[in-house]
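Selected chains from the complex are presented in situ; the others are not included.
Letters A and B name the chains as they come in the text, with residue numbers starting at 1 for each one.
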Amino acid sequence: MVPTVRQQDDAVIASLAGEIDLHSSPEVRKVLLDLLAKHQPKKLVLNLGDVPYMDSSAIAVLVESLQKVRKSGGKVYLTNLQPRVKGLLEIARLDTIFVIVPGEADALKK
Amino acid sequence: MVKPMVNRHIELKVTSDAANLAAVRKAVETFAATTGLSESAVNDLGLCVNETLANIIRHAYEGRTDGPIELRVEAHDDRVLIFIRDWGSGVDPSSVPQEPYDPLKPGGVGLMCIRQLMDEISYTPQPDGMLTVMSKRRT
């Protein structure tokens, strides 16, 4: 679960990979919070194309990251969502709170 | 490949270690799929088993990793039934007062999934823990 990370202008783009549940979410949390502390990006783009599944503990990590990014006036974009992840974000009523776009390019040009 | 199978069942015993969540979820999902449950219903079931077990681990066992958890999954004509037994605090989640759900505050997603996605959910306190029963109908 080491994400691929790159920077472009004021955006940090991180690609997560693998199923994220209560077992793996603490590591994802650490990685994302470290990333945010280091870069304080105006845009956090999370490419979830290789995340076929997540549970509510992963949702909590996403929300915590969102709060941090918002504090520094930024936005969080979720891209390349697989159906199960999209479904869970809808249940959690987060589909309108995160900016959900098809691909990374859509997030970067916003 | 899918026979209409009443009474097919599997049982699992695990400890309350989050590392076991994925193995249990996949066993349940794969079993449910072979009983003819639709893919989306299978996914719902898998998520709700994950959430129930995660709550047992974090709340009923307060993070202990060695608490026993037993599951039984039964295929019936009209639904798939799941029994989950734990020997934790015995607190009935449906009796814990919940804050109104706020997507921007942590917590609440697990039980909301279960309520929205399962067709039945019951918590039956036991002298030494809890029996959680959930079911997903076949359409």
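Going forward, a residue touches a chain if its C-beta (ideal position, glycine included) is under 8 Å from a C-beta of that chain, and two chains touch if they have at least 3 such contacts.
Given the structure is predicted, the values throughout are model-derived calculations rather than measurements.
> Indicate the composition of the complete complex by giving a copy number for each shown chain label.
A x2, B x2
What we mean here is this: only the chains that are shown with their structure count from here on.
> CA centre of chain A versus CA centre of chain B: separation in Å?
26
> Could you list, by residue number, the parts of chain B that touch chain A in their complex?
Those in contact with chain A are residues 18-19, 21-22, 25, 43, 46-47, 50-51, 54, 57-58, 101, 103-107, 109-110, 112-113, 116-117.
> Once bound in the complex, which stretches of chain A touch chain B?
Against chain B, the touching part of chain A is residues 19, 21-23, 53, 55-57, 59-60, 63-64, 66-67, 84, 87-88, 91-94, 97.
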